[in-house]
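Of the protein chains in this complex, one is absent; all others appear in place.
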Amino acid sequence: MLVTLLPLLAGLVYAILNSFGLTGILSNGFTLGHWQTFFGSNEFGISFLYSLGITGIIIIISVVVALAISINYTKNIDKGKSAYLFYIPLALPYIVAGFVTYQLFNPTGLFSRIAYFFHISSSPETFPDLTNDALSFGIIITHVVIASTFFSILFAGIFKNEKLIELADIAKGLGAKNSQVTKKVIIPIILKKAFPSIVLYGIFTLGSYEIPLLLGRQTPQFISVVIANKFQRFNLQDVPLAYCMAIAYTVLIVIILFYLTKKKKLYHENN
Amino acid sequence: MFIKIDHISKSFGSQQILQDVSLQLRAHDTLSILGKSGCGKTTLLKIIAGLLQPDNGDIIINDILINDTIASKRDIVYIFQEPLLFPHLNVFDNIAFGLKLRSHKVPHINETVSEMINELQLNGHENKMPDQLSGGQKQRVAFGRAIIIKPKLLLLDEPFGNLDTETRATMQVLFKQICGTFGITSLFVTHDLKEALLMGDKFGYMEHGNLKIFDNKNAFINDTVTGVQDEIDFWKNL
Partner (left out) sequence: MKTTKKGLLFLLLGSFVFPLLFMAMLALAVSWRFPGIMPSALSFDTIISIFSKGNNLIIGLTNSLIIATSVSILAVPAAFAISRQISRQQNKHMLLLCAYLPFTLSPVVYAACLNYYFVLGGLNGTLIGVILAQLIIVFPFNIILFMSHWNKQLESYSDLVATLGGNKQQTYFKVIIPLSGKILMIAFFQSFLISWFEFGLTKFIGIGQVQTLTIRVYQYIGEANVQLSALSSLILILPPLFLLWINKRIIYHQV
C-alpha cells in the first residue's frame, strides 16, 4: 500500500510546506500570507460550490434518465446487438466527448446550422449559447450522456442480479399496481444497491478536468481547472495559493469519503 | 502409534476454539469425529494439515514432531466439503495434479492415474471438465487426486456434506473400499451420526472445542452425549 500512500503523502507534505512558504522558488521563509489570501478570497469557495452544484445536477439528471432507460430497456442493455451500442458513449474519452459536444452545440455547430436551415435562427449570433455558457449546458449535457449510459448499465445489472422481475411479480400478487411496483419496489432497491457507485461517480465528476476545460466559462470554473490554471500561469505568486486550494480540496474529499465509508461501505462494483 | 496429537489449543482473539485436544491413531485406521458445526472440527483439521498454527501442543507422525513443517512438506492431504476440482483441468489432469507437482515421469503418471480412474469407477470421464460431472463424481475425483500421492494422513472435512442421500451412501461404501485397498490412515469429520458409525474404526465426539475419544464402538454408542441412544429410542418407540 506504500506505493499508493507514499506519493500521496509526499505530495501533500510538499503542498503544505509550499503553502506556508517553506519551499518553492519565491519562498522567503514561514508565512501565513498564502493562507490569508486563500481565506480572504472566495475564489475557492465559489469554484467548489459551483463544481458541487453542477455535479449534483449532472448526477440527478443522469440517475433519473438511467432509471427510465434501465427499467424500460433492461433486456436491450443486457443482450443482443443493441447491447453493444449502449456501451459506445463509454468508449469516448472525456476530451473527445467535449470536442463532439462543442462541434454540435457551438454557435456555428451542426445544431445551429440545422436551426438556421429550418429558419429557427437567423444567424450564429441568434442561436443560444450552449458551449462555454453561463448555465454550463455544455458541461452538463456531455457528462449526462456518459453518466446516464454508465448508470443504465449499472442499474440493468442490478435489475438482473437482484431478481427484480420476480420481486415485482410478488408485489403484483400482493395487489400492487404497475406504478406502485416501480415506485415502491424497483426504484428503491436499485438506488440502495447503486448508492456507493453513484457517490463515487459523483466524486469523479466533481474532480473532472477535460470537459469543463473545453466547455466551461472563464468564471466560475470547475475546481480542477482553477487549480491547474494557477499552477500553469506565469505568475509564480499563484503557485502557493494553488497548493492551498489543492490541500483544501483534498481535505474536503477525504472528509466526504470518510463520512460515506462510515455510513456505508464503498465497495467497487465488479460484477 | 502412527499419529499423535498432543494437547492442542487454539484461540481466535478472545474466542477459544480448541481446548487441550489430544488423540492417537494407528496406521491404516480411520478415526470418525462426530460434531455439530462450529465445534472446532475444521480448525483441528487445518492445524493438523499445517494450514493453521496451534497456540499450544504437538503434532507427531511416526515419532517425528512436525509442528514446524510447512503444509506442503507434511504429506497430509485435506479434503474439503466442496470437491474444489481445478476448473481449468479435466478429470485426468485433476487426479494427476499432485504427481505433476512432484515431477513424476509421464508414463508413470499415465499408468497410475489410469489405475486410479479405474478404481474410482470413473472410466470414460477422463477428458471431462469438472462442470460436466455430477456431485458424486466430483468428490470421487477429489479423492483420487488426494490418494494418488499416497499421503501419510487424509483429513476429510464433511466430504459428503453436499451430496444427496443416495449418492452419499454409495460414496461411503466406495470410500471404505478405497481406504482398504490403499491402506489409508484418515481422520473423518462429520455431523452425521450414521456416517460417523459407518466410516470409523475409532470414534470421537467433539463439542465446544473439546474432543472426547472412545475406546471402542460400544462406548461411543452408550455415551449419551453422542446422541446414539436417542436415535435408538426414537426408532424403538416409533
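As written, the chain order gives the labels A and B, with residue 1 at the start of each chain.
We adopt the following convention: a residue touches a chain if its C-beta (ideal position, glycine included) is under 8 Å from a C-beta of that chain, and two chains touch if they have at least 3 such contacts.
Just so it is clear, the model here is predicted, and its values are computed rather than measured.
Annotation: of A:114, A:135, A:165 or A:236, A:114 touches the absent chain (contact as defined above).
Note that of A:130, A:146 or A:171, the residue touching the chain absent from this view is A:146. By the touch definition given at the top, chain B reaches the unshown chain through residues 46, 49-51, 70-78, 80, 82, 84, 86-88, 97-98, 101-102, 145-146, 149, 155. Residues of chain A in touch with the missing chain: 1, 3-5, 7-8, 10-12, 14-15, 18, 23, 69, 72-73, 76, 82-97, 99-100, 102-104, 108, 110, 112-114, 116-117, 124, 145-146, 149-150, 153, 200-201, 203-204, 206-210, 214, 223-224, 227-228, 231, 242-243, 246, 249-250, 253-254, 257-258, 261, 265-268, 270-271.
We adopt the following convention: only the chains that are shown with their structure count from here on.
One simple way to say how far apart two chains are is to compare their mean CA positions; for chain A and chain B this gives 55 Å.
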